[in-house]
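With one protein chain held back, the other chains of the complex are shown just where they sit.
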Amino acid sequence: MNSNRAFPRWSLLLRYAFLTVVAFLTILPVLWVIKIALSGENAFQGSDLSPIPSVLSLKNFYDVVLAKDAQGNWIFGRQLFNSLVVSALTTVVGISLACTAAYAFSRFRFVGRRSLLMLFLISQMFPGILMMVPLYVIMQKTGLLDTLVGLVVVYSITSLPFSVWMLKGYFDTIPKDLEEAAIIDGASPIRVFTTIVLPLAMPAVAITALFSFMSAWNEFVLAYTFMSKETSFTLPVTIRNYVGEHTVKWGLFAASSLLVSIPVVSLFFALQRYLVSGLTAGGVKGG
Amino acid sequence: MRVHPFWLCVFLCFVSACKKTEEAKRPSSAPSEQVEKKEPVEIVLWHSYREQEKAALEKVVESINKREEGIKVKLLAVPYDAFVDKVTIATPRGQGPDLFIFAHNMIGDWVDREHILEPITTRIPDDVLKRFIKDTVRALVYKQNLYGLPLAFKSLALFYDPDLVPRAPETLDELRAVAKKATDKEKGIYGLVYEASLLYFNAPFIHGFGGVILDEMGRPHLDEKPVVDALLFLRKLVKEDGVVPKGVTSALVTSLFNEGKAAMVLSGPWFLGEIKEGKRFEVAMLPAAAQGRRLMPFLGSEAIFLSAYSKHKEEAIKVMLALTDDESALIRLKIGRQTVANEKVYSMPEVISDKVISVFRAQASNTVLMPSRPEMQVVWQAMDMAINQAVFGDVDPVLALQNAQKKVLSDIEKMKK
Partner (left out) sequence: MRRKETGRALDGALGFFVLVPLVVVPAYFFARSEISREVSRFDRWRAVALGMLSEGREVPLEHQEALIYRFTVKSGEVDEFGIAKGFRVLALDALGGATAVSGDEEGKLVEIAGLTRGDPQKDEKCVLLGEEHILCAKKVDQTAVKGAKVRATPIRLEFVPLFLVLLFGAGFVFVYSLFFDRGEKAFTTVLGALCAFFCSLFIKANAQKTLDLLIALETSLADVPAPPHHVEVGFGFVFLVTIATSCLVFFLASPAKSFMQNMRQRPSIYAAIAPALVGMLLLVFTPFFMGVYLAFLDNDGNFIGFRNFVEILFPSGTSDTNFYFTLGVTVMWTVLNVSLHVVIGLFLALLLQSETLRGRSIYRVLLIVPWAVPNYITALIWKWIFNTQYGPANAFLALIGVGPVDWLGRSFWTNFVANLVTNTWLGFPFMMVISLGALQSIPHELYEAAKIDGASRWAQFRHVTLPLLKPALFPAIILGTIWTFNMFNVVYLVSGGAPDNKTNILITEAYRLFRVLKNYGMAAAYSLIIFAILLVYTTLTNRYTKAHESIYE
C-alpha cells in the first residue's frame, strides 16, 4: 500500500521528462569537467561548447595518479591514504561525540541546555579568517602541527556544531514513547540509546556522517596551512597545485578534481538506502 | 567477543594516524645523535613550481646536495595561491622554511609588516651581484637593503602565429595594421589576443605612452595624460578595429592560439608550456611606440629569499649562491625553460640559438620594474576597473582614471591606518 494512486500516465511522463532535464542541466558543468579531464594535453578548448570530448585520453589521469615529489616518493597514493584516514576518523569521532550530545540535548532538560545549544550554533558563525592564525598557534603549542591527528581533531571539533544541530533536529521528531516504555521496563539510558533510538535515527546519522566526511575530505585551507611535508598533504591540496600564477593546468586540474569527488559520490550512492528505508517512525502500534 | 570489522578499521586508522605523529616527532627528538654523527644540515626550501620548472629545480638541488657535504636541501612544493598565506603564517612561528622562492612584489609587505625576510646585503661576496641582469637585482632591493638573489625574470613579449602574421610588427601603427588584417570575425580569428581586462597586460601600452603607474615613493599617477592616451589607444583597438576579443581569460588565450584563432598574443615565458605541440609560433619583442619609446611591460623578478627565522643562515646562503650560479642557471634554462637572471648564460652558443629565450632577454632590457611597495596591491584592482570601464565600456577614460586615482588614494589611506 503506497502512494500508487490513479496516476495519469502523462503526469508520470512529465515527471520523468522534468527530472531528466534538470538532472542533465545539473551535471552539465561537471560533464565539461569530465571532458577537460579526458582531453589529454589540449585540455581547455574555449570555443568548443559541446560536453562530449573530441579526444579521449587518459593521460591526465595517469599524470595525476603517478605524480612523484622531489624525493621520488609516490605522493598520490600517500595523499589519498591521508585523506581517507583523516576523513574516516573525523567522521567516527565527530559522529560519536555529536550523537551523544544531540541525544542529551533532545531528550533532557537541564541547566544550560538552551545556552549550550546556542553556543554550538554560534560557533558556526565564527569567520574563518579571524581564527586561522590563533588556531595555528594553538596547534603549534600542543604539538599537533603537521600531524594527521591534529587535522582530525580540528575537523571533528569544527564539524560538531553542525552535526549536533542536525541530529538533534532528527531526534526531536522521534516520539519518546518507545524510550519511555523501555525505561519502564528497566533499561539503562545507554541501552535505550543504542538499541532503540540509534536504529530509528539511522537516516539522520547516515546523512550527518556523510556531511562530516565530505567536509573533512574537501577541506583544503587548514590542510595546507598546518602540513609541511608533501607526504602529509591531503588530496585537495594537490588539486590546487595545478592552479598556477598565470596558468592553470586544466587537464590535470579537472582529472584530480574528479578523482577526489569519486569517493563522495560513491559514498552517497551506498548510503542511499538509508534515505529510502521507508521507515515509519510509527513503531508504536496502535498509536 | 567478535570485534565488528567496522571498529577494527577505525582502530587501524587511528593507529596509522598516530604513527604519522610519531614519525613527525622523531627527527626532533634525537638531536644528540645528529651532533655525534655530524649529519648534514637540513635546509628547507619552499617553492610553487610545477612540471618542467619543478624538474629543473629538483635537478639543481640534487647536484647541490651531492656537491656540498654538510648540506642537504629539502624541497616542498606548495600550491601557488596558498604560498603567501603559508609562508606568512608559518615563518614567524618557527615552522617556516629556511629559504623560499617567490616573485619580488611582496617584498615591501614582507619586510615592513611581517618581518620575515633577512637582509643579505652583508652576507654575500661582493662580486656575486655582477652575474645578474641589473634590473632583476634592483627589484630585490628595498629601503637600501638587499633581500634576495634573483633566479629568473618574467615579462611579456609578443607571440605570433606565422600562418596569420608573416612578420612581427615593429611599431604601434604596424601592430594595428597587422592586427586588423588578420582579424576575421566570421572565422572567429582575432588580431591581438591577451587578457585585456587586466592592468598587468595593458601596462606595456601605458608605459609606451610614457605613463607611470606608481612612482618610487608609492604615489599613483593614474589620471595623468599619458595614461589617458594609452587607454584611448586601447579603446580604438577594441572598439574601432575590433581586433581584441572581450573578456578573455588566460585559458582562452591558450585555447584560441592553439586553435589558430589568435594572430598575436601578449604573454610571458609561461606561455611556452601552454602551446600545443606542433603548433608553429614565433616570438618577438614588443613594438615601439611613438617618440622613441617602446612598449615596456612590467618586469617581475623571481627570487630566492632568506627567512629571518632560519636557524642555519650560513648554510642557507651557500645554497642561495649555489642555486644562482651559472651552471644551475643553465640547467634551469634548458630543462625548466626559465628566463634566468644570470647574464652570462645568454651569451652561450646553445642559448643564442634559442630564439625564444633570446627575445625575452632582449625584452628584459626594455621593461619597467614592477613596484614592490605595499601600495601597489590596491592599484591592480582599481586600474582593472578603470580599464574595463574606459576600454570595453563607454566611460570617458579621463573620468574612469580620475575615479581610479581617487580610489587608490583613499585605499592607501586605509592601509596606513
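Here the chain labels run A and B in written order, and each chain numbers its own residues starting at 1.
The rule we apply is simple: a residue touches a chain if its C-beta (ideal position, glycine included) is under 8 Å from a C-beta of that chain, and two chains touch if they have at least 3 such contacts.
Quantities reported herein were computed from a predicted structural model and do not represent experimental measurements.
**Q** Among B:Arg138, B:Lys180, B:Lys276 or B:Lys344, which residue is in contact with the omitted chain in the full complex?
**A** Final answer for the missing-chain contact: B:Arg138.
**Q** Of A:Lys68, A:Arg113 or A:Arg191, which residue touches the hidden chain?
**A** Of all options in A:Lys68, A:Arg113 or A:Arg191, contact with the hidden chain holds for A:Arg113.
**Q** Which of these touches the unseen chain: A:Phe61, A:Phe162 or A:Phe226?
**A** Checking the options A:Phe61, A:Phe162 or A:Phe226, the one contacting the hidden chain is A:Phe162.
**Q** With the missing chain put back, which residues of chain B would touch it? List them for me.
**A** The list for chain B reads 109, 113, 115, 118-119, 121-122, 129, 134, 137-138, 141, 143-146, 245-249, 251-252, 308, 374, 377-378, 381, 385, 388-389, 392-393, 406-407, 410-411, 413-415, 417.
**Q** Mind listing the chain A residues that contact the chain we can't see here?
**A** 1-4, 7, 12, 15-16, 18-19, 22-23, 26-27, 29-30, 32-33, 46-47, 49, 97-98, 100-101, 103-105, 108-116, 118-131, 133-135, 137-138, 153-154, 156-158, 160-162, 164-166, 168-170, 172-173, 175, 189-190, 203-204, 207, 214, 218, 220, 236, 239-240, 248, 253-254, 257-258, 260-261, 264-265, 268-269, 272, 275-282
Simple rule for what comes next: only the chains that are shown with their structure count from here on.
**Q** How far is the middle of chain A from the middle of chain B, if each middle is the mean of its Cα atoms, in Å?
**A** 36
**Q** In their complex, what parts of chain A are in touch with chain B?
**A** 41-42, 44-47, 69-71, 81, 84-86, 88-89, 92, 132-133, 136-137, 140, 143-150, 152, 221, 224-225, 228-230, 232, 237, 240-250
**Q** Quick one: in the complex, what on chain B touches chain A?
**A** Of all residues in chain B, those touching chain A are 9-10, 13-14, 16-18, 20-21, 24-25, 44, 48, 50-51, 54, 58, 61, 74-82, 85-86, 89-90, 93, 95, 103, 188, 250-252, 254-256, 258-259, 261, 267-268, 270-271, 273-274, 276-277.
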